[in-house]
Structure formats: structure tokens, C-alpha cells
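A single protein chain has been omitted; all remaining protein chains appear in their positions.
Coming up: chain A.
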Amino acid sequence: MTLLTVTGLHKSFGGVVAARDVSFTVARGEMLAIIGPNGAGKSTVFNMVGGQLGPDRGQVLIDGQDITHASPQARFRGGVGRTFQVAQTFLSMSAAENVQMALISRFRQSRGLWTPARERHRAGAVDLLAQVGMAEAADMPCSALAYGDVKRVELAIALAGQPKLLLMDEPTAGMAPQERAALMDLTASIAASQGIGVLFTEHDMDVVFGHAARVIVLLRGQIIAAGTPDEIRQDPQVRRAYLGDSHALEPSQGTGPA
């Protein structure tokens, strides 16, 4: 069942073409990875799917509904949740309050004027934090958390909206290698059990090849290859794109990256 359909997305910034005729689909419960070198246009694609950027051309459909021009807010209500490359959380609030805020918004209570925010949806928020292994830190100020933990809180915030589609722009950047695999395992199990489609990008190829069902490769805004992890590893064009770093595509020998 197709959840997300992206067709012919195009975006340029001045002279730089950041996305050129990008098309792909994500099914429910599927994990799709976008990879590509720095500046390939991965975040640009995420932002066009998430609503942070408007495309110059092309279409974004969720469950057959055209959301190409919908605001990020409308997409949230339509079932799109996301994390950002540079984690975006509310640093003046505790971890729990961050998630509570998302729940408050989901239940359309954000204009409530009486019952204090910190008393609303507390249990639900702690549950979500527990899912990402952050229950103990519920009352820590978000500004005092390690970056890896902030990314986890961000995931809990995204899940609070009960998304159908989860966009994760470099979810494990800033984490230790073992943590990365654990977080992606967790994401995979949540995605599978709730039927959430996940679109993610990573520079860590172990994470990509270990967790994605399919991979698409972006180079200078263009998709140069798409397929299963094995197909991508063998693809000569991809190997050329990662020239000088082609061992990045090999399965890891157990030694973590330097």
C-alpha cells in the first residue's frame, strides 16, 4: 500500500539545483533510506515532503491526497512527523513538556488558558519518552541533555503526533555507534508495529544498509540509483559517486568508524 508518493520534485536556490525531478514512493511500514554525499539535496527533499520548503515543481501525495502546497501544520494533522538534521526541540522546557506540547497540539488544546500545560497529557508523554528510552530524563530540562538524548526526545515528539509517515533527517548524527543501531532498531520496530512509513537519511552506511528495505541515492539533486541495499552496494555509478570513499559502502568489519 503506497503511503507517500513523490513525483517530479524540483527545487533550485539561485543557480544551485538542489533537487531535480525526484520521484519515489514509501509504503506503510516500510523504511526507505536516502543517501548521498554532503550537499546532495537530501535535506531539501525532506523539507519539501515536510512542508518547510515549497517545491518549484512536482507533487507530494500522502494516501493519495495532494499536500504539495500544504503548510507544515496541515501536514502534521495529515500524519507527517519529522525530526530535523539539527535537532529542533524546545530548549526552555523539560523533556516531558516537549512531548506534552506535541500532544497538546494534537488534541487542539494549544489555546487553552486555564489548566497548566505541565499538568496535561503527562502520562502519555512519559509513555512516549519510555518508548525511546528517555523516561528517566522526563523532568530534565531539554537544554541539559546530551545531543544524542535530544535526538531521542525529538523522536518522541514526532511520534506524539501519531504519524503515518516519519521523516528522519540524520537521526543518529552525534550518537555513539552502538547507540545508533539501537535507536534505528527501535524505530524499525515502532514503524513495523504501527505501520508507519519511515523516510530517513544517514551518513553511517551500517545504519543505512542494516535498516533500510530500499535505498535511493541522490547526487547533485538527482536520483542516480534506487534498489535494495545489496543492489545499491554493487551499483557502479554509486561506487563512482562515493569514489575515494567506496569502502564506506562495504559492510562494516566490526570496527567502528574513527
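Keep in mind that, in the parts below, a contact is a pair of C-beta atoms (placed from the backbone, for glycine too) under 8 Å apart; a residue touches a chain by one contact, two chains touch by 3 or more; residues count from 1.
Just so it is clear, contacts and distances are computed from a predicted model.
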*What does the UniProt entry say the missing chain is called, choosing from "Branched-chain amino acid transport system permease protein", "Nitrite/sulfite reductase", "Oxidoreductase" or "Carbon-monoxide dehydrogenase medium subunit"?*
"Branched-chain amino acid transport system permease protein"
_Of A:57, A:118 or A:220, the one touching the omitted chain in the full complex_ = A:118
*Among A:10, A:106 or A:203, which residue is in contact with the omitted chain in the full complex?*
A:106
*If the missing chain were put back, which residues of chain A would it touch?*
50-52, 71-73, 76-77, 81-82, 84, 88-94, 97, 101-102, 104-106, 109-118, 120, 141, 143, 154, 157-158, 160-161
